[in-house]
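All protein chains but one are shown in place.
Chain IDs A and B follow the sequence of writing; residue 1 opens each chain.
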Amino acid sequence: MNERPTMIEFQDVHKYYGDYHALRGINATIKAGEFFSLLGPSGCGKTTLLRTIAGFEEISSGAVLIDGKHMEGVPANQRPTNMVFQSYAIFPHLTVEENVGFGLRRERLAKDVLARRVGEALEMVGLKGYGARGAHALSGGQRQRVALARALILKPKVLLLDEPLSALDKKMREQMQVELIKLQRQVGITFILVTHDQEEALVMSDRIAVMFEGEIAQLADPETLYRRPNSRKVADFIGTMNFMPASVVSESGGRIEVDTQGFGRVEIDAAQAPGATTGNGTSIGFRPETLTVLFEGQVAADRECMATIEEVVYFGDMTYYDVRLDGMQTPVRISMRNVFGRPVLDIGTRTRVAWSPGALVLFR
Amino acid sequence: MSLATRWARFRKSEGGSGLALVSPTAIYAILLLAAPLATILLFSVLTDGYLVVEPVFTFGNYIETWTNRIYRSVMMRSLGVSVAVTVLTVLLAYPVAYFVSFHVQPSKKSLWLFLITIPFWTSYLIRVFLWKVILGYNGVINSGLMATGIIDEPLTAISYNVQAFVVTLAHAYAPFAILPIYVVLEKIDRSLLEAGQDLGESKFRTFLRVTLPLSVPGIAAAVLIVFIPTIGDYVTPNLIGGGKIPMIANMIEVLMLVRDNKPLGAAIAVSAMAIVTAVSLLFLFTIRKYLRGQK
Partner (left out) sequence: MKIPVLRIYTIGYLIFLYAPILLLPLFAFNDSKVIAFPLSGFTTQWFAQMWADEQMFNSFKNSLIVAGSASVLATTFGVFAARASTRYNFPGKAGILGLIMLPLVLPEMIVAMSLLVVLLAVGVPLSIFTIILGHVLICTPFAVAILTSAFQSLDRSLEEAAYDLGETAWSTFRLIILPLVMPGIISSLLIAFTISLDEFIIAFFLGGNETTLSVYIFGQFRFPAKVPAIMALGTVLVCLSICLLTIAEYFRRRGIAKTGAKDTGGFL
């Protein structure tokens, strides 16, 4: 990944709407050919940031560079970016063909060249043969494909996708996620996706910027983001994270010794504390699947402790246990894959729980 | 920042673009509406001279307007007719709007509205004249009733008088009352009515406790849109009353053009508008409870 050149660079980007500070000093680079996601709750500034790339929002200070060029004063219609809108913005009075070929009008192509390129674009998104249809007669998924074809036909350097899957139902959404990944690999264009759906971001992206309140909280690849979130806030937003009160005992030579409420004294690697000190108290976090409720006679791979099962939620392929570890006041969640032959335990059962120091994350 | 760059920045901003875009229409309205209205307001406090308006400040025109028995009675009559027309029109219109909104299939609603609006788009003058024919001494109603032997001589209670004005105007303003009520009724979430009945109310009680209060904004719009213009109606008194029962508009015409007393005419016009505004505000104030929290 490192050899890829930079496609987009944000240099201390600020955006004000009157008194409202929508973007608070964004610094980031997006590489060429990358599938990059801006993830965050609604109102965090992710769409605003995307629109500053497209040129629909002027920034108040700082700079946005696309392919090394300053974008200040460059209007949206002259930027090497194209956008897939949340509402798809399919022109209702035009046919599918006319929609897809819309951006080619200014190139004044010969009729057959235009038809060929539109045909190719439609084929690429799986809409071959739909060209003559009226735009209003399309389903949600088809509109999305038209919007993609319309943007990609111009071969932009960057494709911007503003919550493109939010209007689709669950099945369709999952199908389109896979198709979008394939499409991105096929065309090799930088994709920047805005989404509030953490799962979508994790599935599709090479790298993700998690945004809260106009700032990037963490920028990392999906695995790092999931395994080593740098704050409780990021950890909470992405997946489920258990938290346990803790205090740092000593710190030396890349090792940190922590005293935890449920696991006792643990020594962890300094890399397991990726975040800066926030002063909001120290805690240890771990994902539900990193703990295991042990069978009778089963041996823990690493460490184990005793616990009482307080709640059982059966999901078919999974079972969620809320268990109270000895020494803790509040329960933690453990998710277990339901293996054949293994019983689902009842509420109140005493059980052993396996855990591993390597799966812990320290928040300070 | 210099004035020029500040101006340039404003022009580029949203507010600047919006103002620039609206300005042709706005300037037209300011020149041909706001300025003339301001002139009328100014004239109303000036003194009438021979063929000219003397620039001498006076409240005399208003004192004359409000104390002279003739002007006062004409104003009261106009107000009475307006109120009667408004009440009649809105009362008659509500069930029609309700019927179209609640009892007509969605696909046929447009057709019903179309049917309701057609008569409104045909010559106003001819419609007014035909009401004279219908309600007149030898009119359709009287001759019909006499032919069937219900009455022996023509009813005079409906001919060429204030009652005839009210009927004619109630007809002329019908769509103005139906449409706003209809629009509001359409917006009412139908599940609210089901909730009302689910909570044990009868259909009629649900109407009284849910539908009616929720439709108040539409009724208010209908009332204002009928009440305000009717007070200035000119044609009806002229054609139906033969000019013998003047209303405010006829009196303004006489003062302004025949007697060339523009300040007095202006004072009457301003007074009429003041009364209309006061009555409207009073009305809105009375029903404010139902307008709150809705839009």
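Criterion: contacts are C-beta pairs under 8 Å (C-beta built on N, C-alpha and C of every residue); 3 or more make two chains touch, one makes a residue touch a chain.
This one's a predicted model, so the numbers in the text were calculated from it and none came from an experiment.
The absent chain, not drawn in this view, touches the displayed chains A, B throughout the complex. When you scan B:Val166, B:Leu214, B:Ile252 or B:Val279 for touch with the missing chain, the hit is B:Ile252. When the missing chain is restored to the complex, the residue among B:Val74, B:Ala174, B:Leu193 or B:Leu264 that touches it is B:Ala174.
Counting the whole complex, the residues of subunit A in touch with the unshown chain are 54, 56, 75-78, 81-83, 85-87, 89, 91-93, 102-103, 105-106, 136, 150-151, 154. Residues of subunit B that touch the chain left out of view are 14-19, 21-26, 28-30, 32-37, 39-40, 43, 92, 95-96, 98-100, 103, 109-110, 113-119, 121-127, 129-131, 133-134, 136, 138-140, 143-144, 147, 171, 174-176, 179-180, 182-183, 186, 224-225, 228-229, 231-235, 239, 248-249, 252-253, 256-257, 262, 265-266, 269, 272-273.
Basically, only the chains that are shown with their structure count from here on.
Centroids of subunit A and subunit B (each the mean of its C-alpha atoms) stand 58 Å apart.
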